[in-house]
Structure formats: C-alpha cells, structure tokens
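Worksheet: the structure to be examined is printed underneath.
All protein chains but one are shown at their positions in the complex.
A, B, C and D are the chain letters, set down in written order, and residue numbers restart from 1 in every chain.
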Amino acid sequence: MGTFITFPELLLWLPLLIALGCFFIKKESVTKSFALLGSLLVLAIAIVSLSYTSAAFKTYNDVNYIWLSHIGTSFYLSLEGAGRLLALLTAVCFPIIFISTYKNSYKNANAFYGLMMLSQCGLMGVFVAKDALVFYFFWELALIPVYFLCSRWGGEKSIQATFKFFVYTFTGSLLMLTGIIYVYLHTGTRAFEDGTIAQHSFALQSFYNTTLTAGEQGWLFWLFFVAFAIKMPVFPFHSWQPDTYDQSPTSVTMVLSGIMVKMGLFGVIRWLIPVFPLAIPKVTTLVMVLCIAGIIYASCIAMVQDNLKKLVAYSSIAHIGLMCAAVFAMNEIALQGVMIQMFNHGINIIGLWIVIDIIEKQTGIKNMSQLGGIAQKAPALTIMLVVIAFANIALPLTNAFVGEFMLFTGVFKYSLWMAVISGTSVILAGVYTLNMLQKVLYGNTNAVTENMKDISLNQKLGLGLIVVMVFIFGIYPQPMIELTKTAVSVLVSK
Amino acid sequence: MSNIFKFIWLIPLLPLLGFLITGLGRNFLSKTAAGFVGSAVIFASFVISVLAFLQVKNGDTAAVQYFDLINIKAFKIAFEFKIDQLSSLFLLIITGVGFLIHVYSTSYMHDEPTKDFSKYFSYLNLFVFSMLVLVMGGNYVIMFIGWEGVGLCSYLLIGYWFKNNEYTNAAKKAFIMNRIGDLGFLLAVFWLITKLGTVSYDEVFTAANIAKLSIEDITAITSLFFIGAIGKSAQIPLYSWLPDAMAGPTPVSALIHAATMVTAGIYMIARSNILYTMAPATQHVIAIVGLTTAIVAATIAIKQNDIKKVLAYSTVSQLGYMFLGLGVGAYTGAVFHVMTHAFFKALLFLGAGSVIHAMSGEQDMRNMGGLKKYMSITHITFLIGCIAIAGMPPFSGFFSKDEILAAAFAEHPLLWVAGVAGAMMTAFYMFRLYTMTFLGKFRGTQEQEHHLHESPGAITFPLIVLAILAIMGGWIGIPEIFIHGGHKLEAFLEPIFAGSNAITVKHEMSHNTEFLLMGISVLLSLFALLFGLKKFSNYNKQSDKENTGFAKVLEDKWYFDELYKKIITRPLRNVSLFFNNVIEKKGIDGVVNGTGKFINYGSRQLRWLQSGQVGAYVLLMVIGMLVLFILQLFIKN
Amino acid sequence: MDIKAYIALSLTLFIIGIIGVLTRRNAIIVFMCVELMLNAVNLLMVAFSNMHQASGAAKALPTFASDAQIFVFFIMIVAAAEVSVGLAIIVMLYRNTHNIDVSFLNRLKN
Amino acid sequence: MSIITISFILLSLMAIGSGVMMIASKSPVNSILWLIVVFFAISGHYILLNAQFLAIVNLIVYAGAIMVLFLFVVMLMNLNAESEPPKNYRLQAIGIIAGGCLLLVLLSALMMVKQQQPVMLAGGNAGLIKTLGKVLFTDYVLPFEISSVLFLSAMVGAVVLGKKTKLIENEN
Partner (left out) sequence: MNAILLTAVWGVVMMFSGVFIKSKTAPKYLAIAGIIIIFIANLLELNAFGIGVLHVNIDTKEMLNISSFNLSFLAVVFACTLLFFLLSGSDIEKVGDDVSEYFGLIFFVLCGVSLVSTYNTLLLLFIGIEILSIPLYILTGSDKRNLKSNEAALKYFLMGAFSTGILLMGIAFIYGGNNNGSFYINNLEMGEGPMPAMIAVGLVFMVIALSFKVSAAPFHFWTPDVYDGAPTVFTSFMSTIVKVAGFFAFVRLFENAFGKVQPQWQNLIVFITVLTLLIGNVTAVFQQSVKRMLAYSSIAQAGFMMLAVFALNNTAKEGLVLYAAAYSIATIGIFAVLIKMNDYTIDGFNGLAKTQPQLALCTTVFLLSLTGIPLTGGFMSKFFMLSAAAETGTRFWLIIVAVLFAAISAYYYFRVIQAMYFKEATTVVIDEKEITRGFKITLAIAAVLIIAIGIYPEFIIGWMYH
C-alpha cells in the first residue's frame, strides 16, 4: 500500500468531510458556498484523476485496507472503467445542482447540504467499491440521506412517497444481500497481508471466479437483478419512481434521476453480468422483453401525463429501460453506448429538472395544462429547455444521440424486432417532449405565467454548463468512449 | 486556390456561424445587421460551393475525414464530408436558392420585432447548415445528423409564431411525422452497421461489401431507407405534415418545403442508387408510392382555396413524380426534377409570398383576383413558374418531367398514363391558382385593395432570378433527341449512377415513340391548362357552391387527417390512458400499495390473536405445541 | 413395573394440569394446576432415575443414582419460591381489583 | 399381579381421579383439598419407588406448606364457588380437546417403543436421606448455594409486592 492518498479515497472522504462541515455551519449562505466550493473541489479532483487513467498509475487509483479480514472482506476501492465515468458524473452533477439551485432557500440549510454531500459520498462509494460488502454498505448508505432529504424537504405527500421508495428499494437491496451472501459462501479463500486467511472472500475478483452451477446462477441472478431493477427502475418495478420524483425537492430529484438510477445499471454491469455469466443466456430474452415493454409503456404514459415532473419521470424510465436492454444485449456497441449514455442521460435529465424547478418555483405549478407562453416571458429559459429537451430525445449533435445510436445498434445486433419495437420510443419520445414544449413554452401567457421572469445568472450558469456539455459530448464523444473502452472490452470478453 | 476541397468545411460552418451570431446576438443586432449577416454567410457558402462545383466538374471528387465521432472495435464512424457530382449539385441548389430566400426574407420579415427577426435568420441559417451537412456528409450518420437537423429546423420555423397553437401543432406534426421516417432511416443504418460494420458511402458501395449483403438485406435496408424518405419527402402515408407546415412564414415554405428539405429523400435514394437498383422490389414500391402520391396530392390541390396549400400539395405531387423517377431507375431524371422543381417551386412560393404580403396576410384565393395590374413583376414571374410546373416546353419543368415520364413508360405504360393524368391535373390547378389570383376582378375588401402594391426590390429580385432559372434551368438536360450531347446533367452525374447503369437493362425507345409521348403529354397538359384558365377567369365568390360528393372528399383531403386520428392518434391515446389509469395505477402501483395494505390488514387481523386472555394464550400455545410435536414425531425429515 | 406406565401416568397428570390451566379462570386454581404439572414431572423423574438404576447404565458417574432425586428436590425448592412470589402477586392484584379472575385481565391486549 | 402392581394401579387411579376432581370442582377450597389428595398419591408412588426422602418432603413442603398457603390465601380472599363467573363451555371443550390431543400424540409416540425398560422398585439406597444429603453438600453445593439467590429474590419480591401502597388507577 502506498502511503499517499489515492483518488478513490479523496472522492469518498472529501464529500463526507464537507458533509460533516455543513452540519456544523449555522448560517445558510455560508453553508451554501461551503457546499458549492466543496463539490467543486471534488469535481476538480475527479477531473485531475482523468489524467491518471493508465495502468501505470494503478497505485493512484487502487486502495485496499484490511477490514474484517477474518470474514474475507477488505476496504477495497478502485477507480476504473464504468465506475470512473459515473464517479465523474457524480462529481459533475453536484456543483451544477448547487449552482442552479443556489437561490433556493431551505429550512435548516445546513442539514440539507450536509445530507446532499453525504449522498454524494454514498454514491461515490458505490462506484469505487471493489468488495461486495463495501459495495453493499454504500449502496444502502446512498439511500439514507436521500430518504431524509425527500421526506423533510419534499412536497406535501412526500413522506408517503419517499417511504414507498425507501421500503421498495430496501427490499430489493436486502434480496441482493442474500444473494451476496450466497455467492460469498461459494468463493475461494482469501489471504490478507496481515496473515489472516479467510474461508471465503468478498472481493469482486473472487466473485468473478466462483464455481456456481448454471442452476444456482439462474436464481441468484434474479436476487441481484431485482435490486438493480428497482433502483433503475425497470418495468414493472418502477412504480415508486414517478411519485418520488414528483414529491422530492427538485435538487434531490436531480440526484435521484441523474445519478442514483445509474447505480442500478452500474450494478448490472459490474456486479451482475460478470458474476453470473452462465445465467445470462437464459435470462436475456426475458429481461430484454421487460425492458422494452417498459420503454413503450413508460413512453405511452408519459404522453398522457399532465404533471411535468411525472412526465420527465416516465421519460426517464423509458430511457433507462433502453440502457438496461442494451446492457443485456451484451455486445461491444451496446455496452459502449450504455457507458456514455449513463453519463449523458445524467446530464440531460438534471438539466430538465433544473428548468422544471425554475418554472415550479416561479409559478407554483407543475401541471402543463395550466402553463403556457413562457417563451415570451423567459426566452433564455426557453432556449435552454428546448436544447435540453431535444438532447433528451437524442437529436443528432447532442450528447444523447451518440449514446442512443449505439444503444439501438447494440439492441439491433441482438434482435431486429426488439430494436424495431424499442425504436418506436424515438417517435413516442418526440411526441411527449414536443407536447411538453408546446404546452409549457408556447401559446399565450395566462395569469400564472404572466409574471414569469427569465432565469437568473446562477441558473444561467448551471444550465449553460449543461448545454455546453450537451454539445461537446454530442459533437466529440470519442474521449468519453476512450475512457471506458477497456472496461467494455473486458466485459465483453467475459 | 489550388484545391478548394481544403475549405469545404467552411460551407456548412459559415451558416453555423451565422446561426450563432444572429442567435446569440439577437438582443444586440439591428435588423439590417442580422439580415446582412444571415444572407452574407449563405452567399459565402454559395461562392465556395460554386468553386467546389467547378472543381468537381473537372472530375475531381473528395472525401475528407475530420475526426472520429465514434471509434470502437466494432465500427468506426468518422465525421467526414464527401464532395462529388451529386453533392456539389445539391450544394449549389441549397446555397443558391437559400441565398435568394434569405435576401427575400430581409424584406418579407421586416415587420417582425428585431429580436424575432434575428431569431428567424438564425433559424434559417441553422436550417441551411443542417441541409448542407445532410448532403455533404460522407456517411449515413452524418447524413442523419443533417436529416434530423432539418427536421428540427422545420419544427422551429413552422412554429415560428409560437403564440398560435395551430402553428405549434403543425410544427409538432411535422417533427413527429419526420421522426417516424427517421426511425426507418436509423434502422437501416443499424442494419448496415450490423452487417458491414461501416456506414461510409465509399465503403458501403464497394462491390465487396455489397456482395456481403443478401438480397433480403438489401431489400430491407432500402425499404427502411425509403421509409425515411417517405417521412422527409412527404409521401403517402406521411405527407400530411407538409401542407400543414404552411403555418410558417412563406419564405420558410419556399426554402424548406419546396427547394431543399423535402428533396432530402430523393438525394438519399439517389446517393444509395446502387442499393436500390439491386432491390427491384423496393423500387416497385417506390414507383407506386410516388405515383399514388403524385395523383392523390394533385386531386387535393384542385379543390384547395388557400394559395399556399395549393402550392404545398403541388409540392407533394411533384415529389411523387421524383419518386416515380427513382422507382423506375431514372435517377438522373429525379435529380434533374429536384433541381428544376427547386427553381420554379421556390419562385412560386416566393411569388405567393409576395401576393400575401401585398394582400396583408390574406391567403384565400377566393378573396383575390385581378392582381395583375397591381403587381406586374410578381405576376410575370409567377406566370413563368406556372408554365414551368405545368411542363410546357421549353420551360425547365418540361424537360425534367418528361424524362421521368419517358422512363416510366419504359417501365410500364400504365405508369406513364397515370403520370400524364397527374401532369394534366397539375396544369389545371396551377392555372386555376394563377387565374383566381391574378386575373379577373379583385374580390377582397376595400382596405386590402387600397394597400395593394408591388413588393420592394429585395422581394422582386429573387423572383426575377428564379424566373430566369425556371425558364433556363432545364436546358442543361435537353434530351438526346433534340440535341446530341444535350443532356449535360446526365453526363455530369454519370460517375454517381455508373454502378446502377451498369446493372440495369436499358429499355431503348425509338425516337418516334419518344416524340409521340412527349407530344401527347404536352397537348393534354395544355388542354388542362387552358381549361383551368377558362373556367376560373370569371370566378365569382358568390356563385361558388358548397362542394358536395367527391369534390367535398377532395376538399377535405381524402379525409387523411381524420383517418390518422381514428386509426393512430386516438387508439394510441386510449392505450396510453389505459396504461396510465388502469395498468399503472390499479395494476402495478396497485400491487405495490396492495402489498402494503395487505400487511396492514394482516397486522390488524393478527393482533386479535393477542386477546389479552391468559386462557386463550395458553390454548394457542398448546395448539402450537401440538403442531411442533406432530412435526417432530410424525413427519419424517 | 415398566417405565411406560409411569410415563403414561405422569403425562396424564401433566395434561390434566394443562387442561386446568386452559379451562379454569381463577388465578389460584390455574396456579395450582401448574403445581400439578410440576408434580407430574417430579414423579416421572424419580421413575426415570430408578429405571436408569435398573438398567445399570453409566456407572462412570458416581452420583448418578441420586441425581434425579436431587433435581426433584431443587424443583420443590423452586416451586416453593415461586409460590411465595405468585401468591404475593395474586394478593396484590386482589387488593387492587378485588378479583382474581384471569379473564378480567384484559387491559393489555392487541 | 403383585402387591406392587396393585398399589401402583390404585395410587395412579387415585392421583388421576383427584387431579380430575381438582380441575373440575367449582369451589377453590375443594380444589385445594383434591390437590392435596393428589400429592398424597404421588408421595405413595415415591415410596413405591424407594424415594423415601422425597416422599416426606413432598408431603411437608407441598401438602403441608404450599397448600396451606394456598388455603390461607383463598380463605383470606373469601373466595367460594359463586365467585367463579359462569363458564364458557365452548372454550372449555376446546381446551379439553386440545389437551387430549396433546396427550394422545405424546402417548402414541412414546408407547410405540417395543422394548421394555423396567423400573427398579424397592431397592437401592439412592433415595436415602444420608445418600442424598452427602451428594447435595458435595457435588451439588453450587446449585444449592445458588438457589439461595432464588429464595432471596423471592423473599424480596414478597416484601416488595406485599407492602401496602395506595392505588391510583393510572391508565397510561
């Protein structure tokens, strides 16, 4: 072990420290700036870490502390592959969220920001953990702050909605825990540097090397998959999501939809497919059918939604469904698409939430039918929304296009008909997105939107960053592909 | 200026720059500045395009790769441009006509507030940019970028007056119908990638790669691409967005819906001609769809009263002709018709715009009439356009249409008969339009009459230029039978279609037959033309009866919109509502909440076990003991 | 005597005790029934002790012959202690409610 | 049939009969008296089993001390037959059936064993006071001492619970 601090540690502990710091600051404005600066620092580290990706810098990216050695677990973190990309996403999203909601004021702001940073810590942990128990720890830990954030600062029905969300995901996680235990008991021994030799091992590598029969893998797969599917969420495990998104404070919804849902995909990529290779051929069709049914289903529901937040929620279900389907298509194109799309979807949906938040904060309304004419009052907002909305439906030269293009190609490679059916979501997405734009932005102003003001500087900055990223990654996505290329090829070769 | 190809990236980039300048600077730029910037960048592109064209004419072509869009093991998609005969020709049309429309717009849109004026120009520039990317792209993905880009721009431009819900509905419709086509396009691209691992034209069209594709593959790919073309080029069944798209400002209609965007489908098929030639089944479908569209749209156009609607349906109809041409293998003819159509249709639209401008926004022909004396330039140019579209020699439309019809006859005489019927209708409704607008007495209000005036120079200049082109544009494609070596266009495009020509069986027609066909079609069209002229020269609003019977069907556009509503929109909405209200709320969420409720219910029931009575507790315990004893003693493990 | 006879006898007494607990509602009688159960156990234990002696098993343990009887002795001790506490509780309840019917004990339920 | 068998049967019938009477009789006092009869019968069994010490202790502790205590309490409370509220016959029937089933299950399991295991009667010196006393104070000294804790706590309990305090009905 090196004596220096490694990147995964920095990314993990820094948010935690900032969170603790936030709890002790009494003044709201100070807390805000502190959290913002802190998250920017995290972002800076994440960006710096990008220049140390090669194998030569392994010691910067790997860390392994002895922890509970006699049951074969250690505090093993590693920044690599899909995890690196998602850690980057996490690092990117928080400052943007903080910037664009800078003007929002919260009761007990210190607790709010503290919990936000705690959730960042949890998310980072999920993305860097290379030990099953550590992974599970952070998997749950990311949930707790969000639970409090949603319930405490959410809408009027937030307590029930969040609770449903919590119990739902908690149930899934517990099922995964049983799966982890089962796999754990079928791993080989693990020797530690302190001389302990544990009977079994929680290390990711040991999980990859288990000697489970195809039958066992078959049912273990579902234990894991349900947890991930609930988190993503994949049809028909999604019913917590629209309510939660609707009721949560928007900055938390951003975290939820931008980053947390990626935990599920990430889990599938790192912890599911490579661990149960024998189960995959048997389940692929079923899972993909679920995903694709979910795409169409969610898109259809999104078309008839009046509630802006629920519309975005259902659109997110559709998008995630596509990504999940692509993961199970298990070819290089699809996986590569998933990798970059995870990032891009995060960016785009956060952008959408920022806009919705602005509209809701100003008008107090989230039903589209009661809005209209915002384009006249807030042209800058309109431009941002239009750009992000079109990015969300994967228009070429926006970031999501490249991702979705690869996703569809991957699915197509797996099955023509699945690609055709899921492809119709391209149309449906167009329908509901344009409906939204029309109802919210166009037409004449009404009593509610009459006094709409255009966005403030901080919001402009936040949205501007997103729009810039939308175009940069839309026009030149290759760097992001390079970042995850090896991870994909490793996965495909499994 | 040794190699202009080094600078071709400027062609799309300049409009993009224009878009950024006018878009971001909409709060600072004056109208003049915005109009100038917007037009100047297009002009600059035009100049470069001309230079590039000249170099291509010398036999030079180029494919330039800039950077990798996607580069993974399975495939590589580069950001690449391809300049060859086909794309350089389209570049000329787009930038040339585009420039004229920009110029026209500076005047036409002058009444708009400064901000919106800038916005308008930025959209126009963006549109030109997208269209340029579409035709310059060196592979299908780049083409798709432009393909969707024009869809987006048309959405933005149709919904330019966004306060009006009708307009935004039209914009939405346009985008979504385009997207349906785009899906077909995308699937075709996926298919190519899956089979070949590349989408670059240069690689796809090599013999080795094509040999990898089975006939089913090719048929499927071409059909899917054709679905894309149907959407973009407004063919049955996805044509209805185009007439609705007249909601946008008139120059936009001219640009998008006449000269450029809708021809993307033709460009794409011409680009992929070799694939289509190898898929005769698809070609038959294309020919039939094209012909049907041509005739159906023409019938609808006969009964429309909105000046722009008539033109829109005529566009649809003309596009049908082009597809007929593609379907029968007359690629050159189709491209030729694209070009001539761009000239005269832009001319007609702009002329119509001039009329509307003069009529203070009035679009109903029934309220026009007799404009001849007020607007002489508009009148003459418009008349030229009408003659050109009616296919009267030696105007441009004649040559291109004739080439298609000749090819159709060679394929099957019935196609020709139907095509001629369509041409007759074209002549009829165009002259109905012309007569109702320019001849007879003025039927509008006093106030409108008072305002009638000829449009300013910025409007008439493009009209004049286009009128000249509408007359002479066809001369580059004079058939062999008139002048030996007359068909310069065919010679120019020869390298593009060489592959196809090599495998198609040429139906050689005798010159006599050709002359005969030509004569018949011209005569019939002339007859229809005169009939239209005669019938409507004394048009009277009061004497106009309500349409009944078949005429009513035509006026109501064959009830296509209603049909869509009935078989697609409404069922989809009902299904969605069913999903939302029944499956989601009662089904899935019901199960989830039901679990919670069930546990709650169980909790309420189970607590009655806890009755508080010691006797009952002991009884339950004894029963528990009984169970355990039986379990242990009498049930073997 | 066969041990089965003792087993049958003592189980019968035991079950009688249980039935008493089940059916009676007077706290004192319930308690007495418990005492009956304990006595049934005591009897069985002594019987088992003698059974082991008869079979002569496990000579290794020096005290085995007396083990069970000592155990019974302890049971009696415990029973006595229990009775003192139990009666104290019953008396306390009686003082507060003037009733020792267990079926009236339903302030605590659900 | 030997005299031992006869006395065994007699004593058993006596024990079972009085046991049934105990749970069946309405008056608590009667119940107590029937229980004392049971104790006597069991003591008789102890004698048959050559456990003289236990037989005596049983009489002294149970019949003598404990039952008298019960009797005192019953008298103190002035409980009689009428104080028992009307019975719920259905519950009783269920109770008897449940108990009967239990007995049936247990007996059927235990009586199925074919092999006979005789019980030594009237022999050996395990039950003598001398033997028991010696074992109790040597081998069993720990439990013996520890049970003092039991008694202490029982004593404390009786004192704590028995002390009189005024009643406040506190429904919390």
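To be clear about the criterion, a contact is a pair of C-beta atoms (placed from the backbone, for glycine too) under 8 Å apart; a residue touches a chain by one contact, two chains touch by 3 or more.
The structure presented is a predicted model; accordingly, all values stated were derived computationally and were not measured.
Q: Missing chain touches which shown chains?
A: Looking at the complete complex, the unshown chain comes into contact with A, B, C, D.
Q: Using the touch definition from the top, which of B:Phe461, B:Phe578 or B:Tyr617 touches the missing chain?
A: In the complete complex, the chain left out is touched by residue B:Tyr617.
Q: Tell me which of B:Lys6, B:Lys534, B:Lys565 or B:Arg607 is the one touching the absent chain.
A: B:Arg607
Q: In the whole complex, what residues of chain B lie against the chain that is missing from view?
A: Per the touch rule, chain B residues meeting the hidden chain are 596, 599-600, 602-604, 606-607, 609-610, 612, 614, 616-618, 620-621, 623-625, 627-629, 631-633, 635, 637.
Q: Which chain D residues would touch the chain omitted from the figure, given the whole complex?
A: Its contact residues with the unshown chain are 106, 109-110, 112-113, 139-140, 142-143, 146-147, 149-150, 152-154, 156-157, 159-161, 163, 165-172.
Q: Considering the entire assembly, which residues of chain C contact the chain that has been omitted?
A: 3, 7, 14, 17-18, 21, 27, 30-31, 34, 37-38, 40-41, 44-45, 47-49, 51-53, 55, 57-58, 60-61, 64, 67-68, 70-71, 74-75, 78, 81-82, 85-86, 89-90, 92-93, 96-97, 102, 105, 107-110
In this text, only the chains that are shown with their structure count from here on.
Q: Between chain A and chain D, what distance separates the C-alpha centroids? Give it in angstrom.
A: About 69 Å, centre to centre.
Q: So the centre of each chain is just the mean of its C-alpha atoms; given that, what is the distance between chain A and chain C in Å?
A: 64
Q: Check each residue of chain C and list the ones that touch at least two other chains.
A: Residues 18, 22-23, 25, 103, 107 of chain C touch two or more partner chains.
Q: Listing for chain A: what residues touch at least two other chains?
A: Chain A, residues with two or more chain partners: not present.
Q: Which residues of chain A touch chain B once you look at their complex with the stated criterion?
A: Residues of chain A touching chain B: 164, 167-168, 236, 238-240, 297, 300-301, 303-305, 331-333, 336, 373, 375-376, 379, 390, 395-397, 401-402, 405-406, 408-409, 412-413, 416, 419-420, 423-424, 426-427, 430-431, 434-435, 438, 441-444, 476-478, 481, 485, 488-489.
Q: Hey, which residues of chain B end up touching chain C in the complex?
A: Residues 607-608, 610-615, 618-619, 622.
Q: Can you list the residues on chain B that touch chain D in the complex?
A: Touch residues, chain B against chain D: 615-616, 619, 622-623, 625-626, 629-630, 633-634.
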